[in-house]
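Structure first, commentary second.
And then chain A:
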Amino acid sequence: MSGAVRRALLEGSEAIVEAAVGAGCRFFAGYPMTPFTELLEHFSRRLPEVGGVCMNAESELEAVGMAWGAVAAGARAATGSTGQGLSLMEEALSEITLAELPLVTFLMARGQQDYHQATRGLGHGDTRHVVLAPVDVHEAVAHTRSAFEIADAWRHPVMIYGDYLLAHTRESVTLPTEPAVVPDRPWAVDGTLGGTGRSRLISPLGFAKAGQHSPGIEAHQRAIAAKQERIAAAEARADVGACDDAETIVVAYGTPARFVRAAVAELRRGGHRIGWFRPVTLWPFPGDALADAAGRARRVLCFELSAGQLVDDVRLAVLGAAPVVPIGGISTDSSGFGVGRLLDTEVVATRILAAHRDEPLPPLPDSGGLP
Partner candidate 1 sequence: MTGTSPPADVRRIGVAVPELLLTGAHHMCPGCGEPLAVRGFLEAIQALGVARRTIAVAGIGCYTSFSMTTDVDLVQALHGRAPSVATGIKRVRPDALVYTLQGDGDMVNEGLQEVLHTAARGERITCILLNNGVFGETGGHMTATTVPGQRTKNTLEGRDPTVHGHPILIGDLIARLDGAAYVARGSVHTPGAVARTTRMFRRAFETQLSGSGFSFVEVVTMCPTGWFVPTLDGPTYLHDTLGAVHVMGELKVDGRVRSTEELRAENARAEADAARRLAAGGLDEVP
Partner candidate 2 sequence: MSTPRGTVTIDVEACKGCALCVPACPPQVLSMSPDRNRAGYHYPVLADGCTGCAACQLICPDFVFEVYRAARPAGVR
């Protein structure tokens, strides 16, 4: 990180909001839902202080609509929710992608069961969002600024995939204090061109104003698909550790990757040749990097807090070069919002070791029923 910085001890939600404000975000709309709520609370406090607007939207449908309008009008804007709330937003998120609007979305997921939702385009049509999955609060701050930059560079939506742990963990973080450079947006509607014959139209349909070139739906959708291929080639990022001599590679993303990293370090100390691979972008998935790492391994393990979603992308990347073994599973606390007993370095290490030795996995730990 270059330039002026300030250090602060912040909860993940607050750090993300500070990073967003620092990135020039001046509009946010959201609807409370655990563990996304704190993000909304911090935005509602911070944005008015910098001349921005935070809308307490009456529903997720309206939150995403408001953010759509704000981005179209030229603001750096964001919205977000949990996976449940994003389900309600999906129709609009697909159309926003087709309208080429650089919206940033914060998915503060209740665990990792929203991987398919996040990476398979969030809705209908041939659309994908860039998805960044920070491992900790420090990286969430960096990702938040990049999210706005990537969105602007491609005129394409970008999502941050966070979770309960990220939202609620306090860490010492470094925040850039230099103001973000917000590029010109000549395409944005500001109302000034009415009656000139050159007024603007922001449409997901590939239509233009009468007299201007209108690609039509098919050509427009093909152009978006081609842009997504260019994004996929340019933006895939991964974080890799101890894979060079590894017989076993453990793939994990987001905050659980921290536990995997710790477990692998522990097992390494015990002399086991195990490495870890963390997709930093979930879409585009860093498949080439994983294939490269997996080329020398005997097996690839996949740890995720779901019944098996990330594992699809892992299998597609490894393409049979090594067996892929899912070692995660569904694990939540009794509320369903938080972290279950599976997310424990010792438990994770036990499962990695069992799979490393081609032994059966121990049963998933139960987190208990209602309190």
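The rule is short, and it goes like this: a contact is a pair of C-beta atoms (placed from the backbone, for glycine too) under 8 Å apart; a residue touches a chain by one contact, two chains touch by 3 or more; residues count from 1.
A quick word on the picks: all candidates are chains of the complex that A comes from, given by their letters.
For clarity, every value in this text was computed on a predicted model and none was experimentally measured.
Asker: Touching chain A in this complex is which of the candidates 1 or 2?
Answerer: 1
Asker: For the complex, which residues does chain A have touching candidate 1?
Answerer: 26-27, 29, 53, 55, 57-59, 61-75, 77, 91-92, 95, 99, 189-197, 199-205, 207-211, 214
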